[in-house]
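Incomplete set of chains, arranged as in the complex.
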Amino acid sequence: MCLAIPVRIEVLIDEERALADIGGVRKEINTALVDDLAVGDYVILHVGYALNKLDPEEAARTLALFEELGQLQAARDAALAEEGTE
Amino acid sequence: MNRLNIANGRVEMVHGSGGRAMAELIDQLFAQAFDNEWLAQGNDQAQFTLPPGRVVMATDSHVVSPLFFPGGDIGSLSVHGTINDVAMSGARPCYLSAGFILEEGFPLADLKRIVDSMASASKEAGVPIVTGDTKVVERGKGDGVFINTTGIGVVPEGLNLSGDRAQPGDAILLSGTIGDHGVTILSLRESLGFEADIQSDSQSLNRLVAAMVEVVPEIRCMRDPTRGGLANTLNELAKQSGVGMQLFEKQIPVREPVRAACEFLGLDPLYVANEGKLIAICPQEKAEQLLKAMRAQPQGREAAIIGRVVEDSHHFVQMETVFGGNRMVDWLNGEQLPRIC
Amino acid sequence: MKYVDEFRDGDKARAIAGQIRAEADPARTYHLMEFCGGHTHAIFRYGIPGLLPDNVKLIHGPGCPVCVLPIGRLDMAVELARRPDVILCTYGDMLRVPGSGRVSLMKVRAEGTDVRMLYSPADAIKIAQQNPDKQVVFFAIGFETTTPPTALVLEQAKKLNLSNFSVFCNHVLTPAAMHAILNTQEADSGALMLDGFIGPAHVSTVIGSAPYEPFPAQYGKPVVIAGFEPLDVLQAILMLIRQLNEGRCEVENEFTRAVTREGNAKAKALVEQVFELRPSFEWRGLGAIPESALQIRAEYAEFDAEKRFALTQLEGRENKACECPAILRGVKNPRDCKLFGDPCTPDNPLGSCMVSSEGACAAYYSYGRLSDNRIAAEEVNA
């Protein structure tokens, strides 16, 4: 029910409508709930309505965090491999 | 004989009455497009000889909406759908019948487009439409056109494919990307109204099948994952054979726009219909050979080994997700989709 | 798909799962409730339980709007649909929920009534314009995510002066439900084992993270707001384990890319303009909860189906053996229900939790009944 997905704004049609893209799928969406949209912005799309803008910097930060955890895991894997070869 | 006004005419009740108007419709539309010696006999049935071997019969009624879609229409679909059902037994499809239920008021121009499309699908596959039937129902009692096709074919000697023959250890192969047909149809729903660079995969698989059984006659079974998609078809086979299946998500080809459309519609591509794809199950040691044979055919260029048959008293189909976890791939559960085939 | 695929990466999942195993204290158990059905769905679809150590237990919360709607409200929708002048529109999941006597909207539709599935509430307006002879009723359900679009549609109907459109409003509020869960008899008696919440993703894009601040403060339960992608869920679990290990108890936000403390001010203002708090609303499983739902304001009364059709509240007849209420309170698991799997299945749902793929029973049934004869992908490709 709360199914929603990030889509990229491709064209601003008017105050309330935009053309959005996700993975090559283009769809007209309602943007009345979100101010100050620009082409290239990502918004969360729900039942045909943009709910909110997505913050690319925050997304990058979260992904960086995952990256760090990935390095920790690599270290653990290496340690495990070492153990295994001992 | 009067000339049909194909450009502007419409189907009227009289076209189904069995009288002269019906004969005109049949002569000028169906017989002309399908054009073969059996139809030309003008009998209520077609007669022919069959090569030796077990005979196979399959039937499908087609009720797709909309009738025309990128990559095909109800006409080509109705030819492909039944040819494929026949071919899935390993048989060479030989002959088709076609039964039309037309709604009063349907434009003759659209009917001609559909019939022409059936004719070229039939010619392309080398499977003639040898007998037919036409009924007309009052406006509001149908939906433009429904088409039943029934096919018969012959299984070459030495082949024995059936959905109950999958065995633990067997490899599961898929002939190409999934979800293209169903998502294409969905994209045409007014209320969804999305655009994507995709089209239905509707196509005949009889030539692909012929190439496959020639190289690997040991194939256990084949099935086309139409309504209910890959997931449902694999569950059917698992149940019939009394086995489980283990799939690997990352090996299942899905086009990006199909994946994206499913994402925003809340659908799973595993459950979306296909019309030109097949699943084959074969002994593991033949899998690579079969894959190569499939990829050599235009209908199998994107074929992949997508999993393996396992022992499982629950007959579960499971899938290792791209994420690394394992999940069940259950039967389709009453999803609300538009009519797709 | 940008902002989607990156959050489903299998290697990263192994890394976070590894970190969870590294940090989780084997001496204790972590009972974490994902409030949202969206999380429940992701957890099962991506096989997250299999990645977690045994002592990290996930409890499925009531955050599935289809699941928590009481049968009486559904029966009212059935009554509406059966009126010959009414076209009833609603979201797909709602169609299959069994009401009293197992009558669903889908079955009522098979009887010949005009019930339509919507993809977007905007379509209800179109249907009303196309059917001037009919009364079009939008059967609106959902949490704070779904409410702003309904508000927009009501505003539009008013602008268009539509005389044949109304909304049967069943919008509910997340924080109120969370409070209720922590105030049940079971919670008081300690039968509810709950150490912290994985907080809503899309609800929070609208309401922000501030409304969760009472939960650490009032009940000592940490909350980590998480996106609906599987890496988000794993990360939120790790963050909750850390809070619990470190003795912290606060609202944290894993879903910073879409959620702020304030949420979407414009959407909130619009909802405020069109809706007001109901004094009390009945939830399936949780009973009547004060100020837990919205109703249409007097200014929009002509578009309120409850007023237009003078609907009276119905008492639904629950299937007695169905454990949805206890499952929705977090004190039972689908497996605890005697009907689970036989005869209750997604094709033949006996309770609401078996309907939506976000319902705990459905998610559990469709994705979770695993056997353990997996083989590795590498082996198959050998």
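By written order: A, B and C. Residues from 1 in each chain.
Heads up, the rule we're going with is that a residue touches a chain if its C-beta (ideal position, glycine included) is under 8 Å from a C-beta of that chain, and two chains touch if they have at least 3 such contacts.
Please read these numbers as outputs of a predicted model, since none were measured by experiment.
Per chain type, the number of copies found in the complete complex of this structure file is summed up as A x2, B x2, C x2.
In the analysis below, only the chains that are shown with their structure count from here on.
Judged by the touch criterion defined above, the protein chains are all mutually in contact, each touching every other.
Set side by side, A-C and A-B show the greater C-beta contact count at A-C. Chain C has the C-alpha centroid lying closest to the overall centroid of all protein C-alpha atoms shown.
Here the spacing of chain A and chain B, counted between their Cα centres, is 37 Å.
Looking at chain C, residues 1, 4, 9, 14, 119-120 sit in touch with two or more other chains.
In chain B, the residues that touch at least two other chains are 256, 259-260, 263, 266. Touching chain B in their complex are the following residues of chain C: 1, 4, 8-10, 13-14, 17, 44-51, 92, 95-96, 117-120, 123, 230, 345-347, 357, 362, 365-371, 373-375, 377, 379-381. Those residues of chain C whose C-beta lies close enough to touch chain A in the complex are 1-4, 6, 9, 11-12, 14-16, 18-19, 22, 36-38, 63-66, 91, 93, 119-122, 141-143, 145-146, 148-149, 152, 200-203, 205-206, 228, 231-232, 235, 238, 254, 256-259, 263-264, 266-267, 270, 356, 358. By the touch criterion given at the top, residues 187, 193-197, 256-257, 259-261, 263-264, 266 of chain B touch chain A in their complex.
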